[in-house]
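Take a look at the structure set out below.
With one protein chain held back, the other chains of the complex are shown just where they sit.
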Amino acid sequence: MDFPGGHILSIDQFDRGDIDRIFTVADSMEPYAQRRKLTKVLDGAILGNMFFEPSTRTRVSFGSAFNLLGGEVRETTGVENSAIAKGESLYDTARVLSGYSDAIVMRHPQAGSVAEFATASRVPVLNGGDGDNEHPSQALLDLYTIKKELAANGRSLDNFRIALIGDLKYGRTVHSICKLLTLFKRVQVTLVSPTELKMPEQYVDQLQSAGHTVVETDQLEESIAKVDITYSTRIQEERFASRDEANLYRGRYRLNQAIYTQYCEPNTVIMHPLPRDSRAGANELDNDLNENPNLAIFRQTDNGVLVRMALFALVLDVVDQVDRSAREVAWYTGGRLTQ
Amino acid sequence: MDFPGGHILSIDQFDRGDIDRIFTVADSMEPYAQRRKLTKVLDGAILGNMFFEPSTRTRVSFGSAFNLLGGEVRETTGVENSAIAKGESLYDTARVLSGYSDAIVMRHPQAGSVAEFATASRVPVLNGGDGDNEHPSQALLDLYTIKKELAANGRSLDNFRIALIGDLKYGRTVHSICKLLTLFKRVQVTLVSPTELKMPEQYVDQLQSAGHTVVETDQLEESIAKVDITYSTRIQEERFASRDEANLYRGRYRLNQAIYTQYCEPNTVIMHPLPRDSRAGANELDNDLNENPNLAIFRQTDNGVLVRMALFALVLDVVDQVDRSAREVAWYTGGRLTQ
Partner (left out) sequence: MDFPGGHILSIDQFDRGDIDRIFTVADSMEPYAQRRKLTKVLDGAILGNMFFEPSTRTRVSFGSAFNLLGGEVRETTGVENSAIAKGESLYDTARVLSGYSDAIVMRHPQAGSVAEFATASRVPVLNGGDGDNEHPSQALLDLYTIKKELAANGRSLDNFRIALIGDLKYGRTVHSICKLLTLFKRVQVTLVSPTELKMPEQYVDQLQSAGHTVVETDQLEESIAKVDITYSTRIQEERFASRDEANLYRGRYRLNQAIYTQYCEPNTVIMHPLPRDSRAGANELDNDLNENPNLAIFRQTDNGVLVRMALFALVLDVVDQVDRSAREVAWYTGGRLTQ
């Protein structure tokens, strides 16, 4: 895609070169996100962080990413009566709001809404999640994390092994990972779920058409024995008819340090899109994994800031100017740098 | 009025010289709002954007205007339990909040509340709408838009023709326009409404006392045949006893491209305070007008940013310093500049 001025609506718009470009720019953002340097390259720019549905961490992550580039953030947090309730079209909303900012992140409960909004926007629009449709920055941060974790173990996105675990039927993140994996080569994918929550056939087909090996199973232990990455998900409770039905599956696949030690190869990376359900009955990833250095779940959310900074820098066309405006950080950063 | 340190509470406080001053400053803000230049004249200043009633676009417009001058924004979005619920007076709230910022925008559901608040504030207060009483920045952006649209057709605020259409009884914006028009000369005003929703007599009297021509009618087509501006409004549903009663009038005056072509003079400007109701039963302004270059509704909201920047610059007394601190914009602005 042509990044400057473009919209980020779906992972389908990226080819492998685009992914490489985003990840290279994300790498270059690390000194700023870690506060080893600071940049004001977007000083004077305004982000419209428009969340028509609440999502604290995605909203704050996008906002902080924009701040880290030097820009300002105006936002809505999803609980206000909006003009939409008075019968305003997304076209009108987009025309109006795009007059207030230099880029817009939009989250909205309705699938397809962000793309419709983008057609009328005068500034780049980034999809912050539109219902069960797309959440491209989450998909990118997952893939970016996989890439970095593999690299730390001397491997790459071509030719590696991953287990996707849990609610594969409703989990948007695992669907997106499958789609993105088709851009790479020779991946062994193990799909671990209850039979009733299997990965939809279309994604299995796409993986196989891309030449990947796919194994489907409902057994956890054997599946995580020979993989580079485990990616666990929570039950998407809101998608089930009742809490009771969701409870049938909750806690079915629990990974803890004992199981990890018994079954996994050393350095098997543990991922999860978060939030993980830490209540006794769920516990997809036990808290006793918190000291395991292969637990990558907080590196995932940290990487989210890098990926979002990269997307802003690309669509606002300032990638080449970031380092030129770099300055020293003047305040205490000890806690962050020792991580 | 004396702008530096003053409050902006009501359009009644402006004489013609004040209006001219605000509009001249608004004109000078255009390069900044269009991102052809950037200024940091309010770098270090804080706006308290205090919305005790939700209004996404007004809130974001004020906030962005302050950001465009280089300032920071702290805000409340109207959904929190406030100290007011614990019996705090507006006097106390104002004394406290004015210690946190350099200027305050306040929206509040209760008529007169913002003026009461202002008496105790130590910093300039701008009324962002107090119930059905006043919303002066909306009135100013409407008049500013009328001025600019007329100027583009070689006319001025003295000696022009306007049709105000729809719910003239409850529409706060059309009342404000009538009041502001009394500052100018020789305006022909056509008031188009159902008999039950006629313009209150006091506003008609004011227009006539100012020497303007006023025609009242319930017919749309003939009324828009010989005017420079049409200004449509939605039914103020929240002011009716029931949704059913509001529905009696909803959709009574619909303007679309076919009607426009058949009845209007070329270059007749189409305005609306937004949001327009785009549902099938309402549709005051049809979507097929979106490509009509005389549709000025999004220029109105864009002008709102200019007017609000002007008000901030005036009450904080930085008008003369804006251009001195001007800098280049470093990021992609293509989508905006080609509008």
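Think of it as A and B in the order they're written, each chain with its own count starting at 1.
Note that in this section a residue touches a chain if its C-beta (ideal position, glycine included) is under 8 Å from a C-beta of that chain, and two chains touch if they have at least 3 such contacts.
Everything quoted here is computed from the prediction, not taken from an experiment.
Of the listed positions A:77, A:133 or A:188, the one in contact with the omitted chain in the full complex is A:77.
Of the candidate positions A:85, A:241 or A:330, contact with the unshown chain belongs to A:330.
Against the chain not shown here, chain A presents residues 35, 38, 40, 54-57, 60-61, 63-64, 67-68, 70, 72-73, 77-79, 234, 237, 274-279, 282, 287, 290, 297-298, 301-302, 305, 327, 329-336, 339.
Residues touching the missing chain, restricted to chain B, are 4-5, 41-46, 48, 72, 74, 76-77, 79-83, 86-89, 91-92, 95-102, 121-124, 315-318, 321 (touch as defined at the top).
We take it that only the chains that are shown with their structure count from here on.
Chain A and chain B have Cα centroids lying 40 Å from one another.
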